[in-house]
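For this view, one protein chain was removed and the others were kept in their places.
Per-chain residue numbering starts at 1, and chain names A, B and C are given in the order in which the chains are listed.
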Amino acid sequence: MSQNPVPPNAPALPAPAAANATRSPVASADLPDGPLIDAVRLQEAIALFARERDWDQFHSPKNLAMALTAEVGELVELFQWLSEDASHRVAHDPATARRVRDEIADVLVYLVRLAAVLDVDLDEAVRSKLAANALKYPADRARGNAKKYTGL
Amino acid sequence: MSQNPVPPNAPALPAPAAANATRSPVASADLPDGPLIDAVRLQEAIALFARERDWDQFHSPKNLAMALTAEVGELVELFQWLSEDASHRVAHDPATARRVRDEIADVLVYLVRLAAVLDVDLDEAVRSKLAANALKYPADRARGNAKKYTGL
Amino acid sequence: MSQNPVPPNAPALPAPAAANATRSPVASADLPDGPLIDAVRLQEAIALFARERDWDQFHSPKNLAMALTAEVGELVELFQWLSEDASHRVAHDPATARRVRDEIADVLVYLVRLAAVLDVDLDEAVRSKLAANALKYPADRARGNAKKYTGL
Partner (left out) sequence: MSQNPVPPNAPALPAPAAANATRSPVASADLPDGPLIDAVRLQEAIALFARERDWDQFHSPKNLAMALTAEVGELVELFQWLSEDASHRVAHDPATARRVRDEIADVLVYLVRLAAVLDVDLDEAVRSKLAANALKYPADRARGNAKKYTGL
């Protein structure tokens, strides 16, 4: 980062709804054929788990979004006092590696559950997003730059 | 909820490191064979996207955890003023449905990127977690109850 | 909410940097004289607490923002499975009331610490924001409507 940073105002892979509305055949050409992600059996396993416990009543999109938040908070807690370098080595400690794995799993479980409840196709969603991002962050202009696309 | 609620103190699918340390063959028996989730090609696509832009330097686990937080915040924003019932209907509005899809994709992209950077096997992680949760939330005792497992 | 909700896309009191850049004398007229908030002694107590433990080294704005996230996650966890009605009654249970109070305190402590480290005047910040919001959400047009100001 520069001495007097202009902090990036966005994640490295954002995309406003407008940009996402259309999918770029150009960018899509960079994506492999076949699904980028397949979480169907995970969604089925979670649905069964919830159904067996009569938990569907708690799994409104609103509630699941909150549960997702709480789990991300637990994940962030593992990194909050670490330097970036140390965060790369977090898995060197077995007990911590397990905690990280477990928190990532918790976040993933709620995210795929939320997608299922809202009938969102995860593969279609990420393909659309990656395609939009490829248009918004041309490699030549975005190289080594974490600035928001609007600042490129 | 009761008139004088004892609010649930945990997500419906939590698990402390201790419980996760061992995996339950019993609970595992409930899980289908084969991967619950396969995100390898998504991780490869994201890695390529980042490499082409020389963004690996920004993708420390610490930074990715923060980016994940910011994206979850954008997802939560879509539901914050909605009733639970309305949150189920959020996808009825096409523009909103697209925003929800895009925000879910943003969260998913950073989550699988974080897992890749930390060398976490997503399928192994969710299998271990679901198995641990099956032990902690026996269907007969957890039925219709959102209480934390410690309160069951 | 309507049967086919157009979900609000923003908090009820948002404000883009542009709108905040200027402060509205009109809206300011609605604000009482004297400070809206005085947290100076809290900031001094936290600074002393950190200094006595040589914790300043951990309190970078980046780290404090992460710690704030983790605490908010713990606060959200208390409400995630509750209906809105039940969330109003959360304090009826003494043990839960204490947890809510403690989590709110944790969030507040990190927020005022972050402001202190960044030399942000909290009173000036909220005055500026409330003034900007008064311009963006005219009472007559925003009444009973949680839509984002851009949708008013």
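What we mean here is this: contacts are C-beta pairs under 8 Å (C-beta built on N, C-alpha and C of every residue); 3 or more make two chains touch, one makes a residue touch a chain.
On a predicted model such as this, the values are computed, not experimentally measured, just so you know.
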| item | value |
| --- | --- |
| Neighbouring displayed chains - absent chain, whole complex | A, B, C |
| Residue of A:L82, A:L118 or A:A134 touching the missing chain in the full complex | A:L82 |
| Interface with the unshown chain - residue positions in chain C | 11-15, 17, 20-21, 30-32, 34-39, 41-42, 44-46, 48-50, 52-55, 57-63, 65-73, 75-76, 78-79, 82-85, 87-88, 90-91, 95, 98-102, 104-112, 114-115, 117-120, 122, 124-126, 128-130, 133-134, 137, 139, 142-146 |
| Chain B residues touching the omitted chain (full complex) | 58, 63, 66-67, 69-74, 76-77, 79-81 |
| Footprint left on chain A by the chain that the document does not show | 1-12, 62, 65-66, 69, 77-87, 89-90, 92-93, 96, 99, 146 |
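By definition in this document, only the chains that are shown with their structure count from here on.
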| item | value |
| --- | --- |
| Copy pair chain A, chain B: interface residue numbering same or different (half cut) | same |
| Intercentroid distance (Cα basis), chain C paired with chain B, Å | 26 |
| Gap in Å, rounded to a whole number, between the CA centres of chain B and chain A | 9 |
| Touching two or more other chains - residue numbers and ranges from chain C | 66, 69, 77, 79-81 |
